[in-house]
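A single protein chain has been omitted; all remaining protein chains appear in their positions.
Letters A, B and C mark the chains in the order given here, with residues in each chain numbered from 1 onward.
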């Protein structure tokens, strides 16, 4: 069970497996989802008998979600009942790690720059998606350990950020 | 210097840096190449003043290369003056390694299958390209160490192949 | 019946075409899919989707029970059959109507009448539609054959009355050849079919294929929308179509259109249909070939030249609407050409090419229409027709459309499967095509030019691109085939330039 916020509206959502697909609940309302499959830049699925395609990329204001002709922005920070929010890629110690393997396609800062928590520092392309990796803390960029065009593995420390005091 | 074979024609090709771009030689003919940059699914560059876009994916019969409206197939096995051909991803010991990080999008064989050298076994998606990873040797699939949808790192052993005797 | 939900009993580009028309008309669309098509564009774009079976057509798209089951589950009130599959099958139309649904097409009786080719020929003759001149009854002897041939005019074609497939057939170009040919054909027919009877009809030497689009509504009006020329074929499959035909005079066009309307009216035609003719250019004569009682693959070129949306009109007619225009309101403007983009390799006898489309770049811009049934990442399988898309170019004149088509073909990039794109370029550049000298033998006659082009030299540019791609890490070439620089101490250009950022390389 997790809380998802889309366009300012929050709902408790769960996903579980069923005999011929999945059961998703949204604030307790139950939906049978069938034929879930990944397609170019998104996911296709059938709810009831309705056919849908959702396309997802990471944007500046959150996760951009287009379902057919409709677009939404999902808040990046989910409240997960089981884990602290935004765990991966955002260590409190100021090390920005790659949350998935991919290719660096943009670096927004230079060493010595002052950055704020949540500020996007690096753009990582993975699985055709552009993912903005944000600073976990307020601080100063101590070291940039990647360059544009580089392939990085999961967990690679992309940027090291020091607190002002350090 | 390497030998590249395209549509059955082989040429000796070299690439070197120049003041404002690169110098490429093809069988000794010299070309000044400027403004080389990666674009979606390919590479843009200027030779002389001519603007070109080349799009490249790995196909069944070789590397598919489209330059503007023209299409070519490049032989996969290059003869490199400095190194043995087809080094990465094709170890003679029968371990099929991921030649780059990426996402597994297809597995063509099952454990126990008989395979031949050069037969594509796994499709790895990386940087928007589908890469067919071929068996390095004739043999039998001993173990498959990946599954569709999985993200794998560079060097991950995807498939282990034993010789008939083992 | 103002139906609000329609089931599309088809797949690929035509199913997507119908889904789009539904969306434009406020009709809810229901797609069906085999297991191979779960992620097909028509399924992703439809409002609703139902599985109808495993990949083979016989177990999915040809299963009337599964289709009607999907219609029932979805609450569909009408069924559009597309082309191919069950679209011209009387039994399907009847089953749809028996289930209380609207069949988007003509009545079952019309499908039956046009589906039986002998019956169709008889009815067309009765309706005053020209058919290939000939005798129907078997000829008693060479003398009877000679008399009939004189009347019809040489060349004639001797045919086995009992047979088909070329056995017992002889082309005869003059009276002096007739006796010997009659004996040979009769002997061959006897050996092949146990019946030596032969008859004859006029032999059409390399006819052009010209067809007329018709629309009939439920209120008794049938109109025609001009012709399409579809002479460029391979194995009776059309490759390139154009509208209007470059050779018809306005009078011939009117005459042929009138014949098509008579043909359709003779079978109480309702909906969109096509009357196919063979056109004997030397004689300026045309003959009924057959009628296709459904939407045609090449319908977009007529839409481009007439400005009339044929698929929307199919749905409107099925809803009971009367045609909103009269014959005098319909005119062709400009010129349109369609190239059918197949996944096949013409250098290997047109074998279908299967695989994942690893890269797809479709043309766009002025005067270009792409009706595509695939996307990048889609896997082309051997289960269905290998058509990927239909590319249409239209412009003020045939030459403007032809050059525009070449521009569009140049923009078309497909990797992962072989396609007919390059063949189409050769066809459109061929001097005979430029001069509009095309007939049904075009591809055979120019096979050397078109199917086995002289191997062009590989330009240095290709090697430059390959080297840059290898160095930059694009594609598989990246690591598996490293093209080293000739100075190992020098850093790789890609490292030293901080390249791959969008911008200048320095």
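Here is the rule we go by: contacts are C-beta pairs under 8 Å (C-beta built on N, C-alpha and C of every residue); 3 or more make two chains touch, one makes a residue touch a chain.
Nothing here was measured: the structure is a model prediction, and the numbers come from that model.
K.L.:
For the chain omitted from this view, which of the shown chains does it touch?
P.N.:
A, B, C
K.L.:
Can you work out which residue in B:7, B:35 or B:160 touches the chain that's missing from view?
P.N.:
B:35
K.L.:
Would you mind spotting which of B:44, B:73 or B:157 touches the chain that isn't drawn?
P.N.:
B:44
K.L.:
Of C:82, C:207 or C:395, which residue touches the hidden chain?
P.N.:
C:395
K.L.:
Take the complete complex as the reference. Which residues in chain A touch the chain that isn't displayed?
P.N.:
Within chain A, the residues touching the omitted chain are 1-2, 4, 6-7, 9, 11, 13-17, 20-22, 24, 26-27, 29, 31, 33-38, 41-43, 45, 47, 52, 54-60, 63-72, 74, 76-78, 80-83, 85-90, 99-100, 106, 123, 127, 129-132.
K.L.:
Contacts of chain C with the missing chain: which residues?
P.N.:
Answer for chain C: residues 16-17, 20-21, 23-26, 35, 38-39, 45, 51, 300, 303, 307-309, 311-312, 324, 333-334, 362, 364-372, 379, 395-396, 400, 403-404, 406-407, 410-411, 502-504 touch the chain left out.
K.L.:
For chain B, which residues touch the unseen chain?
P.N.:
Where chain B meets the chain not shown: residues 35, 37, 39-40, 44, 46, 49-51, 53, 105-106, 147-149, 151.
Just so we're on the same page, only the chains that are shown with their structure count from here on.
K.L.:
By mean C-alpha coordinates, which chain is most distant from chain A?
P.N.:
C
K.L.:
Cα centroid separation between chain A and chain C, in whole Å?
P.N.:
Between these chains, centre-to-centre, one finds 46 Å.
K.L.:
Centroid of chain B to centroid of chain C, CA atoms only: how many Å?
P.N.:
37
K.L.:
Could you check chain C for residues that touch two or more other chains and list them?
P.N.:
473, 499-501
K.L.:
Show the residues in chain A shared as contacts by 2 or more other chains, in ascending order.
P.N.:
149, 151, in rising order.
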